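Note that one protein chain is taken out, while the other chains of the complex remain in position.
Up next is subunit A:
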Amino acid sequence: MELADRAVGFILSVISISVFTYYTFWVIILPFVETDHFIHKYFLPREFAMLIPVFAGVALLSLLCIFIGIVMLKSKKKKA
């Protein structure tokens, strides 16, 4: 159990660090690199840097709202 928790924590840390590095590189450093550099092959077009986080945020918010609604419905049923 303890080992599994530790592994999950490690995986979360690795994911967050890699996402942060990739996004920083994408948004901050890439505008200063020439457009025909080979490194541009490894990144999506710039519009996706805005679209993906917005979509992820909206999806997260809606999932959170659905979860809260389900929990509230369940608790109400239990009371009645």
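What we mean here is this: a contact is a pair of C-beta atoms (placed from the backbone, for glycine too) under 8 Å apart; a residue touches a chain by one contact, two chains touch by 3 or more; residues count from 1.
The rule is simple: contacts and distances are computed from a predicted model.
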The complex lacks one chain in this depiction; which UniProt name from "Large ribosomal subunit protein mL40", "Trafficking protein particle complex subunit", "Bms1-type G domain-containing protein" or "Dolichol-phosphate mannosyltransferase subunit 3" does that chain carry? "Dolichol-phosphate mannosyltransferase subunit 3"
Using the touch definition up top, pick the residue from A:6, A:40 or A:74 that touches the left-out chain. A:6
Would you write out the residues of subunit A that touch the absent chain, in ascending order? 2, 5-6, 8-17, 19-20, 23-24, 27-28, 31, 46, 49-50, 53-54, 57
